[in-house]
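Then we have subunit A:
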Amino acid sequence: MKRLFGWLIGLLLAGQGLAQTYILAQMDAGDPNPFAPLRQAGPHWVVTSFVYDTLLWRDAQKPIPWLAESWRWNADKTELRLSLRKGVRWHDGKPFTAEDVRFTFELLKARPELSNQANLVKDYVERVETPDPYAVVFRFRRPVPDFLEQVLGWEKVVPAHIWGKVDNPLGYQGPDRYVGTGPFQVREYRRGEYYLFEANPDYFAGQPRVTQLVLREVANPVLALRQGEVDAASLPPRLAKEFSGQTGFLLTPPQPSYFYTKFTFNTARTPTNRREFRQALAYGINRERLIQQVLQGDGIVASPGGLHPESPWFVKGLPSYAYNPERALALLARLGYRRQGARLLDPQGRETFLSLLCRGQDNARGCALVKEDLEGLGLRVELKVLETAPMEEVLSKGEFLLAYYAHGGTFNFFQNPDFPASVYKNPRYNELYRVFIEAKIPGDRLRAAGEIQGLLTEELPALPLYHPLVQAVYRDKAGIRLFWTRGGLAGRGGPPSFYNKLAFIEPKGEVYRR
Partner candidate 1 sequence: MKIAILALLAPSLGLLALSFFLPYPRASFPAYLPPGPGHPLGTDDAGYDVLSLLAYGARTTLGVGFLAGSLATFLGAGIGGSAGLWSRLEAPLMRLTDLFFAFPRLPLLILMSLYLRPDPLNAVLVLALFGWPDTARTLRPLVAGLRQAGYVRVARSLGAGGVYLLTQHVLPQAWPLVATQWILEVRFALMAGAGLAFLGLTDPTQPDWGVMLFQAFNRTETFLGPYWIWTVLPPALALASLVLGLSLAVLGRPRQLDPRLGG
Partner candidate 2 sequence: MPLLEVQKLSVAFPKPGGYEEVLREVSFCLEAGETLALIGESGGGKSVLIEALLRLLPRESRVSGRAFFQFQGRDLLAMPLREHRSLLGQKIAWIPQAATEALHPLLPVGFQLAEPLLVRGIPRREAYARLVGLFRALDLPEEALHRYPHQLSGGMRQRALVAGALATGATLVLADEPTKGVDVLRKDQTIALFQKSRVLNPGMGLLLVTHDLPFAQALAQKVVVLYAGKVVEEGKAQTFFQGPLHPYAQALLEALPERGFKPLPLGLGREGRGGCPFFPFCPEGSMPCEEGDPPLFQTPKGRVRCWRYGDTGP
């Protein structure tokens, strides 16, 4: 009965956009202030994207001008001139000007620990000038074409008139820390339970569709959706399908997430220091079965090149290491491993023992399956499960042989090879990466990307396993239409999410057309 009633109310109010609340299922990410270096970037970023704005934003497909109306590079890409949007106000009513942008990036330059991407600002930005209240000029020490998306699409602009007075921004607890320009203002944050955001009526990009937006921590999103305890959640397709066809519910098409699970080798230790050994193990792991058993089919096999198929630099046609135990054993034989009955003996005739570390309880299932596959080849595998912090410690110190864990950010490359940098050094990779970052002509970038992916596929410091499929399920209220932001919310391969703030505002005039 309760659900029917809730649905009826939704229908009635949908039209007029009267006082209405929309509840999103969202993990609690701590205080919604702008600076949270240690907090998981994804969830905190999604929560704060409703309260603060960046110079660039992204729609379903591409980056779009946001607080910055337009921008121009100089010839050798060492200077970037931006003209800002006018008439934008902070939540406390003060006007948004170029001084806020200058202050924000000078702050990040001085204190790079405030945000993940701030080290790029420190390394590349020499000075930030404001020729007039609505124009900003970045001067770079070295050309960095990707700066727009990687940094300006990521860093939240903060009000100078508030943070200017704060000597230690990281632990600042003043009530005005929540002032932003975003479509919603922070009304209440109940730790571990919910964020209550209130609409910012004169938001520059459009009128928010609901007066109150609640981001709520829920144990079981499916049950919460059924009972009307939340209005939107992202689910794996197998759980989302019960809502397709139900009146009042809308679903986005299933989407491979930018998170991926991967199997990492310690290239500094025998036997995983041998490239053929790593390739052999890659052939020995049945990734299709992994997806079938762990995700009940809700996943796609990840490319060994380490990039997500949706990434603009994704290269097709790389060798796919499809499950082929015979090929694996052939490779191992070439290295001198002999099969004796059920066991595989190494060149010295000893049994081959491998230790596999697995991060977090939710990966335990996958770990166990990989262990079974490798034992199928005759290897003896000892498996250990560790919590996040101890695991990262072990990885950074290189005290492991094989590791199984998951993280996001597969839309883009990383400064160092996608691997505990402390262990796998590959000068060629770093060279190619520099070329990729500083290439001026798109063609050069694509070629560099292709070479990097080819190198990773051949060298295989880590074998990406799968991308899980996700799908948003949400109530049809206030005309809200969720969509997947290609490339992640913050443009640089940011948090994969269906909660793009554009879906929660009525587009106004030229700023953003759906």
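If you want to know what made the cut, all candidates are chains of the complex that A comes from, given by their letters.
The criterion applied here is as follows: a residue touches a chain if its C-beta (ideal position, glycine included) is under 8 Å from a C-beta of that chain, and two chains touch if they have at least 3 such contacts; residues count from 1.
Here the structure is a predicted model, which means the values were calculated and not measured.
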Complex member touching subunit A, one of 1 or 2: 1
Candidate 1-facing residues of subunit A, complex: 220-223, 238-239, 242, 293-294, 296, 358, 361-362, 364-365, 367-369, 371-372, 383-387, 389-390
